[in-house]
Structures are given as structure tokens and as C-alpha cells.
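All protein chains but one are shown at their positions in the complex.
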Amino acid sequence: MLAQQVVNGLLLGSVYALVAVAFTFAIGILNFLNFSIPGIFMFAGMLSWAMLRADFSLPIVVLAALASGAVLSWVVERVTWRPVGKSNHYVPLVGSMAFLILIENLVLVAWGSDQQRLTLPFADASLRVGGLVIGIPQVVGMIAAIAAVAGLALVLKRTRIGRGLRTIAEDTGTARLLGVPVQRFVPVVFCTGGVFTAMAGVLFALNYQQASPFMGEEIALKGISAMVIGGMGNIWGAILGGLIIGVVETASISWFGARAVDVAVYGLLLAILFVRPSGLLGGGAARDRA
Amino acid sequence: MIASTDSNAAVHSTAGVSRPMLELRGVAKSFGGLKVIDDLSFSVQAGERAALIGPNGAGKTSAFNLVSGLYAVDRGSVMLDGTDITHVPSRKRVGYGLARTFQNIRLMAQLTVLENVMLGQSSAASSFTGMLQPVNLLRSNRWGKHARAQLEAAGLSQYEKFPAGELPYGIQKRVELVRALLARPRMLLLDEPAAGLNPTETNELRLHLERIADGGTTLLVVEHDMHFVGALCRRVLVLNFGRLIADCTPREAQADPLVREAYLGSDDELVSDHAS
Partner (left out) sequence: MSGYLEGVLVLLAINVILAYGAFLPLAAGQLNLGIGGFVAIGAYGSAYLSNEYAWDPLAAALVASGLTGFVAMLVAFAVLRTRGIYLALATFAFGQVVQGVILNLNVVGGAAGYPVSTFLGPVAVFAVALAVLALVVLLFHTRFGISVTAVNDDETVSDLLGISVRGIQTAAFTAGSVIAALAGALYAHYFSFVEAQNYGVMFSIYIVLYVLLGGTQSVWGPLFGAAVFTLLPELLRGSAQWRYVIFACLIIVVMNLRPDGLATRGLLRKLFGRRDGAGAPERP
């Protein structure tokens, strides 16, 4: 039974990991806590539901959802970061919160407040390994998530754009001096985060066959906890944190019931912030500007 | 080599034998591998007007930061009027009689001039009742009265209600000085007080500082303007690479070969008369 919980937790954790990567990417490079991420997560999930209901094929749905993540995050960058982001660290945070409210309420207007069900033909396909039931869609999702993060890590390490991003993370001023076109790279940070978030939203909607206008608040927000536990600014930390949060969630549900999840996940966040704010893998990666 | 002169002993307080107001003994400070202050020792006598000069990067502001407690010393000690303040937290050093001004003016831009200078009284007014006095409402409040009096003495009364950030540079510098004075310091550290001022303002500043020193406050001034230093101070401490390389009169400093060598290549006025 415990092993099953752990497996379920890890599979759920891959969703949290993707969201955590999006959060940690923005924090690590721009020192920016992007509160629009839960909104983008939710929109991707709801869009998937709406398009599946309208009989679009699955590949189109996934692509559209990922594109929505890129587009929404580009809008957030354009409207909140680009005008004032360099000088004022407050305003983008506030702007991203406003976008969360905007997206959530627009979805409520468009599609109502009910939780929606997605029906997929292969939803119940599962492997049986040594008494454990492992859902195939979830495994595929997990593999996709890990591949995406590995790809991101590779880009950061090997490509010119990756080096530029890492330089910006170190010090934006130095990056400019070294000729890094900071202005052009910032949208890249946002859009990458947006695509990862959307991917998480789609995966969640497809794997758990549900979407609701509140799934951003209820699920994606826990990605913040995952990010901090793994270490802010560290994308492998985000994966680790995501998996941990996934397991914590499934364990709390099975031992204490569904209502205990928030206490467990956010209690863990609070504890980490007191005891080891740099997280498990963090090494002071996040700069601390007030 | 430290050039010793008689000028050190010549400064006496009117009360009799002079005593050291500020004393550094063997102070050292490194950041990572970089030594910013390396075995620095000097003392400034009570009532003295001394200057701390040196090329850029010599460690002058670092020395100020160590004295005011922004940095903790790695080694050595800092004494203020005979009391060891080496381990006193920065917040409490004002209470021991230490105040300073800053190289880049650091006033609170949104607060008015009056509010800014009243911040200088923070240490004295730190009690519960001190905090809750409605200073901005009652004109008869004693903190307000004292602050207004100091502004008037500095000729700044007409700017009382302006937000500090909207005033010209020269006025802001004077406001910052008044803020430091409201802390009633016995030891005043001034970081480039004449920077950016025109000749008239510089002269007024010098006269103001002389009045302050005559009132008993000890001055230690970081400056690049050697004319200003020569007119105000009878003693200069020359720093380079975090060490004291000369301790003498301004004129002797300008003639000292070690000092000239330290400044070679810089645009500072010390070498302005260097034959090329």
C-alpha cells in the first residue's frame, strides 16, 4: 500500500515539478516571483477540456495548450515586466498577481465555476508491476516532464542563449556589460516558464481527467512549495521538490484525509523557510533583494 | 613611513590636555580574499579637525564603515572617547556620540526636510513615548522645536516642508549634515562633504564645519579637494591599499614622495601641480 502511494505521489509530483521549474526559472534568473503561473496552468487545463469537448484531436489540443502558455506569459512580460521590471521589483509581482485574477475571472465568465470532466479513451490504461498499479498516461507524463527539464538543463549549459541566461542570473548589470542582450532574453525566460506551466496544466487535466477554474489556486500554487524545498533557482531542485510534494500529498490524503493536504504541503514550506531557506539543493542561487 | 610632526600634539581641547576621541588599533578587514583594510592604526584627538585622504580604492569609505559598524572588524579595535565600541552594534553607536554623512546623499526622498533631520534624533527619542509623540501635528513639540532651530541655524528654514528628493544637490548635502548634527555627535565622520559643490557652497561648508568644530565636535573628513582640506584641517591621514602611509599636515602630505607616488596616475588634485 505504501509503495502504491509513493508511486502515485511521484507521478503527481511530475506535474508539480514542471510548475516548480517555471517558478524557479523566473526566480533564479530575474528574481521574480511570478504569480501568474497558476493562472497559466489553469488556462491550459481548461483549454484542453474545452477543445476536447469540441472534438479537436489530442495532438492539436496539446499544442494549443502549450502555445497558450507561451502567449499568456509573453503578454505578462510585455505588460508588467518590460515597462518597469528593471527598476522596480515590486511592480512585476503585483502585475503578475493581477494577471492571475484576470485569467481566473475571465475563465469563470467564459466557462462557469464548475469542475469539468475530461474523457479520454486510454485514460485507464495501466501497467501492473509487482502488485503496483501504474497509470500509463501518468508515466508518459512523467517521462515527458523529465525530458523537458533535461532539455532545459542542456540548453542552459551548452548553448549561447543558455550561457546568456546564466549570466543574467548572476548579475544583470554584468550581463549587460558583457554584451548579453538582456532585453531580448527576458521574454525567453517568461515564455519558457509559460510553456512548462502549460505542459503541467495539460498533463494534470489529461491524467486526472479534471479541470476547474480553481485548479491554479489549488494545485499550481503548491509548486511554490516544491520550488523552495528543492532550492530556489535550481531546476533539478524543482524536480526533486516537485516529487517530494507529490509524495507528501498522496501520503497525507491516505493517512489523514484530503483536507490535511494543504497543512502538510504548506507546513513543509513554512518549516523549510525557517530551517533551511536555501532548500535542499540550493546554494544561495536566489538573490535577496527586498 | 609615517611622517611624524608636532602638529598632532599641537591640538588641545580648551579644557586642557587632549584625549583621543577616535582610535583605531590594528584594524583589519577582508572580503573574500580581498584585504580592504590592512593593519590600520591612528587616533584623532578630541576637538581636532583631521582629514582622511588617499586615492580611490584606498579604503577610506571602508574605514568609515568599520568605525560606524556597518562592517565588523576582522581584527583590531575601535575606541570612541575611551570606550571600546568594536563589538557594539551599528545601531547603538550613535548613542555613543558618533554620526556620519555619506558620499552619495542618503536622505529619505519622500520625507520632508524637517522629517529627515528629525531622524537624526532617533537614538535619543527611541523610548516608547519618544516614538509616539505626534511630532508632525503639534508645533510645540520639543523635538520639532529643536529640529527647526537647527535648520534655522543652518539657514535652511525655508525648505522645511519640501520633500527632500525635490531639492537641489547642494541643499540636500546641507540637510544631510544637519541630520547628522541633530544626533549631537562628539565625533562626526564626513564622507566627501564638498563633492559636487560650487566654490561658494564649498566655502560656506568650510565655515559651517569650523563652527561645528569650535563647538567641540571632532571632525574626520574624507575629501579629494585638497584646497578644502588645507583650509579646514591641520592634519591629514593618508591611506593607500588599506594602510596608513602618512600622518602629517596637508602641506607636508603634498610634498611627501610616498604620498605623491600613491596618487600618481589618478586625476586627484594632489598632483595638479606636478610638472609634466
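Letters A and B mark the chains in the order given here, with residues in each chain numbered from 1 onward.
Here is the rule we go by: contacts are C-beta pairs under 8 Å (C-beta built on N, C-alpha and C of every residue); 3 or more make two chains touch, one makes a residue touch a chain.
As the structure is a prediction and not an experimental result, all values here were calculated from the model.
S.K.: Looking at A:31, A:48 or A:167, which residue reaches the missing chain?
M.R.: With A:31, A:48 or A:167 as choices, the missing chain is touched by A:31.
S.K.: Which of these, A:40, A:64, A:100 or A:235, touches the one chain of the complex that we don't see?
M.R.: Per the contact definition at the top, the residue touching the missing chain is A:100.
S.K.: Any idea which of B:115, B:192, B:223 or B:256 touches the chain not displayed?
M.R.: B:115
S.K.: Just to verify: which one of A:109, A:127, A:154 or A:177 makes contact with the chain not shown?
M.R.: Spelled out, the listed residue whose C-beta touches the missing chain is A:109.
S.K.: Which of these, B:33, B:168 or B:215, touches the one chain of the complex that we don't see?
M.R.: Considering all chains, including the one not shown, the answer is B:168.
S.K.: Touching the absent chain: which residues on chain B qualify?
M.R.: The missing chain touches chain B at positions 68-70, 90-95, 100, 102, 106, 108-111, 115, 118-120, 122-126, 130-137, 143, 158-159, 161-163, 166-171, 179, 183, 198.
S.K.: In the complete complex, the non-displayed chain touches which residues of chain A?
M.R.: 27, 31, 33, 35, 79-80, 83-84, 88, 90-91, 93-95, 97-102, 105-106, 108-109, 217, 221, 224-225, 228, 232, 259-263, 266-267, 269-270, 273-274, 277, 286, 288-290
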